[in-house]
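The full complex has more chains than appear here; those shown keep their coordinates.
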Amino acid sequence: MKSFRKELWFNLPARMEFVNITSDVDECVRESGVQEGMALVNAMHITASVFINDDEPGLKRDYKKWLEELAPFDASPERYHHNRTGEDNADAHHKRQIMGREVVVAITEGKLDFGPWEQIFYGEFDGRRRKRVLVKIIGD
Amino acid sequence: MKSFRKELWFNLPARMEFVNITSDVDECVRESGVQEGMALVNAMHITASVFINDDEPGLKRDYKKWLEELAPFDASPERYHHNRTGEDNADAHHKRQIMGREVVVAITEGKLDFGPWEQIFYGEFDGRRRKRVLVKIIGD
């Protein structure tokens, strides 16, 4: 069994942003030499997500609005007890649960085995700092 | 390491529906010949889910009502920017994030390693078209 590991680094200027990382993961699959296996792609931070959806600007805007409704940013310690620690990012810990930590993608004949519109995104909910995504690949 | 791949096809008459696909995945595990490993089952479309829960009709009805509250269908371009593309399915992209894209299930002694009530569902949120689920199995 082969295995491969790589970190992707981000430092996004906005608090909330979505970045298409499909080509980075594609490149990892090529480097790994794995023909049949699985790729795990996960946020290594607990205020960020990795998810698969459509690369359409209107949808990204919709997700931001929707996540802000489901878990509003509020730095005060009244709404979120987590912010009594001095943090202001409790909302980001909630948004990340909606969008998920990780995706697992099949590798078939040396490629990500995707449907027609699947694209992998890094979802940042507490940006303006250096954060990482882990790509781990196993297979033959 | 063995690997196995199969697509399951759906064309559901309703916009939103849940279909128990456990026996289809069971059959894939048998065909794969894998005794110890993992099965990845994922929607190949971005307005559909694969998830594990209880096969109880009342619960399916509850999920539909709840998802409609969290992300209502609205074909107009006012609520969802995504629908300015000419699509009417922005709500489905949101519902899918709540229910998830994929499940990973352990295979032990040649069988899906499940708790007493676990059943795998295909969740459709924008039906009335042909769509696919991918089953990818790796192991020995």
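Note that the chains take the letters A and B in the order they are written out, and that residue 1 is the start of every chain.
Here is the rule we use: contacts are C-beta pairs under 8 Å (C-beta built on N, C-alpha and C of every residue); 3 or more make two chains touch, one makes a residue touch a chain.
This one's a predicted model, so the numbers in the text were calculated from it and none came from an experiment.
Summary of assembly composition: all chains derive from one sequence, 2 are present in place, and the complete complex in the structure file consists of 3 copies.
The criterion applied here is as follows: only the chains that are shown with their structure count from here on.
Fitting subunit A to subunit B on C-alpha positions gives a rotation angle of 120 degrees, to the nearest 5. For the pair subunit A and subunit B, the distance between C-alpha centroids works out to 20 Å. Those residues of subunit B lying in contact with subunit A across their complex are 1, 3, 5, 38, 40, 42-46, 70-71, 80-85, 90, 93-94, 96-98, 100-102, 104, 132, 134, 136, 138.
Across the interface of their complex, subunit B is touched by residues 1, 36-38, 51-54, 56-59, 61-63, 66, 70, 98-100, 103-106, 108, 113-118, 138-140 of subunit A.
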